[in-house]
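Okay, handing you the structure first.
Here the complex is missing one protein chain, while the rest keep their positions.
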């Protein structure tokens, strides 16, 4: 096993990898930009290197600086997390050249899967059905031509993309040009690569993906599926494992395809093969993500395995410690991605200071968080704060448990999408697993239940008055000035001496 | 399923039961004494009833008041948790007479298992080996006589006992009298029953127990074992499942015995059959605990089941939703009981205000807590604050994960036994699973590693000075007066304006 | 103390007197026998008629909401004697025809320059924050009358960017 690993990432995934390293006795090196000096991953790591100013291109995407940090700290390997440099073949190659192990697939495998053309060829060999469209980057005229051929609606995607960044759905020819340009500039900003391509858009598909894991001795396994159909603008919001529509047979078939896809690419370490599944449960190859996924915890809870431990062990040259037949799914796991964004206001990011944080716990609840009370969420990066994961004996139990945990969860100072999850989990289509990637947009189009007349309204009114009467403007979301911080204590004094209590 | 359940308990177990009820859509009624008005279980429940002053005998042990609360709130059932009234047959009977379902075994089964004589007879029928001794309460002279017969060392136990309360080990005749009297008065205080009995003491035994679960339709299953050999003064400190020395065959044999014991007692709901296991892996029936155990979470993580859900379902008349063959253990789970006590000072209780609370989370970590930051731990009850549970693919992984979580755990304001766990988890005998109920006493007899010369000492010195320089006497463990609460904000201001940061 | 608490359309009058035994409370004239304990900063435990409520104060982006169980109630509290609001009331609720920045960010593109005719929901400009591009759409059918910003401009939360008439 490695003695020391550098984590080229931030937020919850950096924390998650640091925890795994600590559990394996591996020393950790964190990297941080100007705005992340006080971030959780910096405090938790054994060492920390400053890598530049806030903008990702100058810090978390800055290959030379990150490699220099790895050399300086004598890190033997680099874990890229997800996003940032995790699917950047240049980086993987640069690591190899620097004699530092990149914890992920080889640059070659990454390039193959990163190239839609070659990935598509590999899939054809594997006999995988795929969605019609262009396999390579296009100019706007080419895009318009192809779209006309395969017919609308079509999807524009960043060639270097992933995670929905630089993706746009186009339903009518008139929308193509602006969407194409937005996608290009977003792709440029997110991935330093403006190339975009085009695909036929399948109506009401489910998004189901297979987790694969390969060691460097030719062993490749699949670890069940994840359904990620609850999406907003192609950003996954809730994921689960197993999928309600996947039975043993379908799992075996999808798994076999995914393993073959990985093998055909000479794939090593953890990866995910994404499929679109139509109403008839036909599955179409979508893409392979050559990294650890955000939603990997649901697979960990369903299989009892630790994917980051396995990533590290495989990267260190160990063989997979189990065979495919030994992989068994048990129970059901659900993940909610908690973002600093305002669901009541177009989900605009809501950076700022977390003035209060009450986190759920207890049976079947796991939280992978990257924040703490008092931390100021910078506006420079993806606004995901944390992942809340619930496990139960079956899907119903997992949903009930997630509801319970969400009731316990409280964040003040910034807006979050917490209120949204309750709506999703209570929606009859969700509880009935009638899902497709359009589910959430339809739900958001529905009017939220009005709270007026709610029996709790009176309590809320009294509570509001009590808070005003005992004025504690503590959690105002600004990083507190004198009065704001002083008054709580004043109030506390009052409360104790005069006694709020009866 | 019940519409409403009253939880006749407090602390983490009340919170844990409330969570289970919420997950099953069952309304909850909490009860609280004068000192528990601000307790977590009161805030979390749907309803709350005040049941009297701080002393348990006048509140949490007060049967008439608790039954009145159940009637008034129209609770259909009562969950007793553990301790307090959980093994009180009078209470179970009183519930039945009041037409309220007691979530646990029948009063008759409780009495049978509560009576050492009759339990012993049942065990003899079941052909279970048991430890020689008196099956019934004794007078001091009788005790002296019997001790002389079976020979020292002997153990004195409270007839109504459990959880180590009112237990004393006696190695030489001279110690018998004082120990007998201490045990009696402790038994009286803890269980309202001064009766004590006497048993032969087995050298270096392991404590291994079997979880059983029975519905009211004649189905009884066992859910694997728990090893609880890490004890101090007969109080369990760390528990795990499975046990390192129990193989499939031994598990099957112990399980069969436990199920037969339960059947012979007409046992229903969840219960635990405790065994002493000697160096040759012979197991002796110790006692049956007719309640949910503190350490039930390790069984939940190893089996993937939720014992409190199952308790509620079985009590509501449902059949067990699975067969014995379907019960499979996966991975390894470990639990640390976090107490408000000072390991550096005879483990004396350390009640007071929790001024700071940083709790671990992430992969494989579960916490069942009954406290929150700002809560003042009363000195009137058992000083357990929380249970930290770690799950891993195997015992080594679970231990490593628990170490990681303990590093993340921080409590200020009161002393806790957190520092002790690190010592236990690092001890070669523990990692090698060379355990017996004397392990912890031997460890405590060893000198703790001196911190002097530790490379971190310089950092600690600088840190101490920095805290002094920026004087924030926030967490002083007293329930804060004006200056203590005001100064942090003053300090905060200073920090922000002048910038602690470089 | 007397407060007018507006939740949605309804406004409630809450009268509070802090007595020896704790708080005496009247809601819209009716006395409520409350038992209130502050458990944490911004968190109250309220018992009323045997029911237990955990009441939390969520202040974010200048808006104050009261959370009870899993219900959130945007609440505006006024002291009728001083007729000003204690918390800024939710501007979004007032349905003005301005387009303003919901958070700090950068204008990356003007889609509809001044004079452009726009449908309701048609995008007027695109701003970027936290790696996400967001199209700010017109709240109504009309003509873009005013643009206070140009491409590349950094904008503050709440800053008025454009007007549609």
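Going in written order, the chains are labelled A, B and C, and every chain counts its residues from 1.
The definition used in the following text is that a contact is a pair of C-beta atoms (placed from the backbone, for glycine too) under 8 Å apart; a residue touches a chain by one contact, two chains touch by 3 or more.
Everything numeric here is computed off the predicted structure, so don't read it as measured data.
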Subject >> Contact list for the unshown chain, restricted to visible chains >> reply: A, B
Original post:
Which residue, B:161, B:242 or B:413, contacts the hidden chain when the whole complex is considered?
Top reply: B:413
Original post:
Looking at the whole complex, which of A:178, A:266 or A:374 touches the chain that is not displayed?
Top reply: A:374
**OP:** Just name the one of B:62, B:190, B:272 or B:299 that touches the chain not displayed here.
**Re:** B:190
Subject >> Residue ranges of subunit A at the interface with the undisplayed chain >> reply: 30, 37-38, 42-49, 72-73, 372-375
Original post:
Please identify, in ascending order, the residues of subunit B that touch the omitted chain?
Top reply: 56, 165, 178, 182, 185-186, 189-190, 340, 342, 344-346, 348-352, 355-356, 358, 379-383, 403, 406-407, 410-415, 419, 422, 450-452, 454, 456-470, 472-477, 488, 492, 495, 498-502
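What we mean here is this: only the chains that are shown with their structure count from here on.
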Original post:
Among the chains, which has its CA centre at the largest distance from subunit C's?
Top reply: B
Original post:
Quick one: which pair of chains has the most contacts?
Top reply: A-C
Subject >> subunit B-subunit C separation of Cα centroids, rounded to whole Å >> reply: 46
**OP:** Starting from the mean Cα coordinates of subunit A and subunit B, work out the distance between those two points in Å.
**Re:** 37
Subject >> Multi-chain contact residues (two or more partners), subunit A >> reply: 403, 407, 488, 492, 501
Subject >> Residues of subunit C engaged with two or more neighbouring chains >> reply: 35, 37, 40-41
